[in-house]
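Only one protein chain is missing; all other protein chains are in place.
By written order: A, B and C. Residues from 1 in each chain.
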Amino acid sequence: MAEITLVEGINLALARAMSEDENVVVYGEDVGLNGGVFRATVGLQERFGRDRVMDTPLSETLIGGMAVGMAAQGLRPVAEIQFMGFIYPTIDQLLNHASRMRTRTRGRLTCPMVLRTPHGGGIHAPEHHSESTETLLIHIPGLRVVIPSSPARAYGLLLASIRDPDPVVFLEPTRIYRLARQEVVDDGEALPLDVCFTLREGTDVTLIAWGAMVQETLEAADALAEQGVSAEVIDAATLKPLDMGTILASVEKTGRCVVVHEAARTLGLGAEIGAELAEKGLLFLMAPVKRVTGYDTVMPLPRTEMRYLPSVPRIVKAVREALEFA
Amino acid sequence: MAEITLVEGINLALARAMSEDENVVVYGEDVGLNGGVFRATVGLQERFGRDRVMDTPLSETLIGGMAVGMAAQGLRPVAEIQFMGFIYPTIDQLLNHASRMRTRTRGRLTCPMVLRTPHGGGIHAPEHHSESTETLLIHIPGLRVVIPSSPARAYGLLLASIRDPDPVVFLEPTRIYRLARQEVVDDGEALPLDVCFTLREGTDVTLIAWGAMVQETLEAADALAEQGVSAEVIDAATLKPLDMGTILASVEKTGRCVVVHEAARTLGLGAEIGAELAEKGLLFLMAPVKRVTGYDTVMPLPRTEMRYLPSVPRIVKAVREALEFA
Amino acid sequence: MTTVAQFEVEFTRILDETGQLVGSLPDSLSDPQSLVPLYRLMVLTRAFDAKAISLQRTGQLGTYASSLGQEAIGTAVGTAMRADDVLAPTYREQAAQFARGVAMSDLLIYWGGDERGSDFEKCREDFPICVPIGTQCCHAVGAAYAFKIRKQPRVAVCMLGDGATSRGDFYEAMNIAGVWKLPVVFLVNNNQWAISVPRSAQSAAETLAQKSIAAGFEGLQVDGNDVFAVRWAIERAFERARSGDGPTLIEALTYRLHDHTTADSAARYRSEDEVEAMRQRDPLKRTRAYLESQGQWTDDDEKRLQEECAEEVEAAVNTYQASEMLGPEAMFDYLFESLPSQLVAQRDAAIADAAEAAEERADG
Partner (left out) sequence: MTTVAQFEVEFTRILDETGQLVGSLPDSLSDPQSLVPLYRLMVLTRAFDAKAISLQRTGQLGTYASSLGQEAIGTAVGTAMRADDVLAPTYREQAAQFARGVAMSDLLIYWGGDERGSDFEKCREDFPICVPIGTQCCHAVGAAYAFKIRKQPRVAVCMLGDGATSRGDFYEAMNIAGVWKLPVVFLVNNNQWAISVPRSAQSAAETLAQKSIAAGFEGLQVDGNDVFAVRWAIERAFERARSGDGPTLIEALTYRLHDHTTADSAARYRSEDEVEAMRQRDPLKRTRAYLESQGQWTDDDEKRLQEECAEEVEAAVNTYQASEMLGPEAMFDYLFESLPSQLVAQRDAAIADAAEAAEERADG
């Protein structure tokens, strides 16, 4: 059992899936010999050959659309978009085809594809390299959207995504690609694609986050614990379909909810959680549902990007406001 | 003063804007001699010439991106995407460029463009012709998203959108393009781009809708009135930035809120409204915030599309549930 | 200055407008009897189109796109394909789909607004009709890639219109097909119009065939109203594809004789004179003339064929009209392999609402 990073967890899951099922093919820009700009696909081409690990031309529309054709033939394409800021040309194919192929053909053709892409800011990357626009994908019916926040969840959720018979967008939080190491057993065990992970139990407030923000949120929970506040921390993980059951049960217990995401506030996934609470939580909500999010403005260039991202103090402050509500 | 339809209101505003400002150019597929597949641009090419009303090749990515270049040169491009289902290739340009040009260059270059597109279902159109995916646009910081629900608002909001110094996506509800006629004075008066329109005052519940769903919602309000329920009806109209002030004030008065939209439920704009109420409405909300929406599934082909769209009975039922909550 | 690359685009016609051979038939059509099925399919397609239009005009069908005048292309393509090849069609390739085994009733069901029309009984790996223009190009190369790495001698056929050649998808797909030498054929039905936009406004390229030069493989132009020429070109392309030589682009020159769809009025943007001139190049007329000249066809044959086609079409209409409406659960039941629990409540609500609506209709 090795201690590995999140990005190594991705790599391990890819290798596992490829060795289990010869229909799995991995492709994208620079995923071959170069092993991906974040090294997520390192070693795969050497191990599985150039037919199954392919560098494509620089064509994002094609990267998205080709997967639909491959999947219709029973391949299990796992395509990479090099950064989330370059995923937009694939939306046409994701929305009009990938997510609809089964519906359109009454199940005659299906689309078991995965589109992987690095997600989020905080790594001082160039312009357009720090995006967290999961909303554009979450809103699409028929698509699953998944994001891990630990090496083990990266491994288990990616395996599940590749095995899933329907299209999945798999987001990878760059900021924690190498933040921490964790023991991950390469046992081929997948994680479920429709449940949240309760990372810490608590009684005073429910904190919900995903991706890199889970880290900030856990740190905020630590800070709150020092102040005597018991926070429950949930990693949403499968953003679509979202496990509102777990979230509602938690908020029913704590009475308070703060959602943390780096995506822009308006119609970030926090909106859906808030709206669900506004519908189903009125009898137990003891405080306003707070959203600590990126602003409704453009992600700044790296010198000031941290101002945009939710920080531990911003999370703590929101929790304090919720606690002080009366 | 003529009684005109909504689509004629669009045409009137386009003609007005073009005659006021020679920088306004109108382009897209079939907008020239053919006058647009819905006749929205009819007569414009004849009147303003082929330099200012241009049929483009069948290239949606280009249609979106060319506007950015034109606008940087001080033109005021008003581009048409033939149906909302074909807007997705423009998202790359809208998100990475149009909405950011001012920010990226500290105001050196700007992007006063309008992207018009028909919105929504219910007209028995072919596959992919009945989309209501405004969420994908609303979430984009720096973009305005507007949708009228009457001939007069079509005229006034489109004029405002064209004159606005920043990028606007202007959605046009096909289902009510020709539903009703209204007197519209071609006086060049624009409407504000950041306020909701309260169409009917009421005391028991606030109904919020936009586009074609305003019609269903007003009918539901009629039905409710017969049952002795007084519904306030708000046309959100400017979906981004959304005038939450008006909405909050209304719900503070009525204590209940039902949002109606044809977009899929998850992260439809109803989510943002619900979440805002979960944050700011706890002290006055008397009932769960209900969302009557399209389902989180693919818009069906025309034979069964009405099943997908919110109907008067569905709206009335949601209001009744809100009223019966205790 | 040195010349570093040179290209030519060739145009091929085998059967001229008057029904005379001006080239030699492909080997596969050397038996005169083999020509009759081609003619038959063209006539059947035309009968189907006419019926569909009349159904639409009488409120019995949704918007419909006729292939009038372009039947030779789909006929040649569909009949040249092997059963296990894959077709990625537009909405205007009825003949190709019929040749593939798509039931006429399925196309009516589809245009009648019902998803089951894309659940073909045969050619189950063919893609459904693609409405977002050009997007099918990416699907075809994806399928072709699967054929290639599995070492299957199969070909993916991507059909598209002249308008579609302006989409980036077409180009990105061609480019990868070229560099990966994929077994795919791009067949451009150049019917001179993309709704109201004429070919001349779509691209300054002298031919659409030359667009493949950008992707480093051969493009050729054929008379698309000449079913023999299209067959010749596609067979050649198939041979190349199956022997590992990669993709081919074929531009088939034809003309859209009908409005773009039933929702369009072409009279707004083109002259009746132009259309009339193009009617002279009709693919059916010339094929029939040739068959007659070869003693393969008589007026009686024609009459019988017309009757047969009318009957077949009528049978399809009956099947279509007998199809019951989908239930509300159908919105949910094909979204995922198994419905996530999160959607069960929505499904239940949809079923309940539909039941209530039905009751109300019954009451009212």
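A few remarks follow.
In this text, contacts are C-beta pairs under 8 Å (C-beta built on N, C-alpha and C of every residue); 3 or more make two chains touch, one makes a residue touch a chain.
This one's a predicted model, so the numbers in the text were calculated from it and none came from an experiment.
Just so you know, the chain we are not showing touches A, B, C across the whole complex. Across B:Asn11, B:Asn34 or B:Gln93, the residue that sits in touch with the chain not pictured is B:Gln93.
Among B:Val68, B:Leu191, B:Leu301 or B:Val319, only B:Val68 touches the chain that is left out of the view.
Although one chain is hidden here, its contacts on subunit B can still be listed: residues 25, 51-52, 54, 56-57, 59, 61-62, 64-75, 77, 92-93, 96-97, 102-110, 141-142, 165-166, 194, 241-245. Residues touching the missing chain, restricted to subunit C, are 1-12, 23, 166-169, 171-172, 175-176, 178-179, 181, 200-207, 209-217, 221, 246 (touch as defined at the top).
Where subunit A meets the missing chain, the touching residues are 29-30, 32-35, 37, 55, 57-62, 85-86, 89, 124-129, 265, 295-298, 300-305, 307-308, 311, 313-314, 317.
Rule of thumb we're sticking to: only the chains that are shown with their structure count from here on.
Centrality by C-alpha centroid: the chain sitting nearest the overall protein C-alpha mean is B.
Taking the mean Cα position of each chain as its centre, C sits at the greatest distance from subunit B. The geometric centre of subunit A is 40 Å away from that of subunit C, both derived from CA atoms.
Chain geometry summary: the mean Cα position of subunit B and that of subunit C are 35 Å apart.
Under the contact definition stated at the top, the residues of subunit A that touch 2 or more other chains are 61, 92, 96, 103-104, 141-142, 242. Multi-chain contact residues, meaning those touching two or more other chains, occur in subunit C at positions 115, 132, 168, 335, 342-343.
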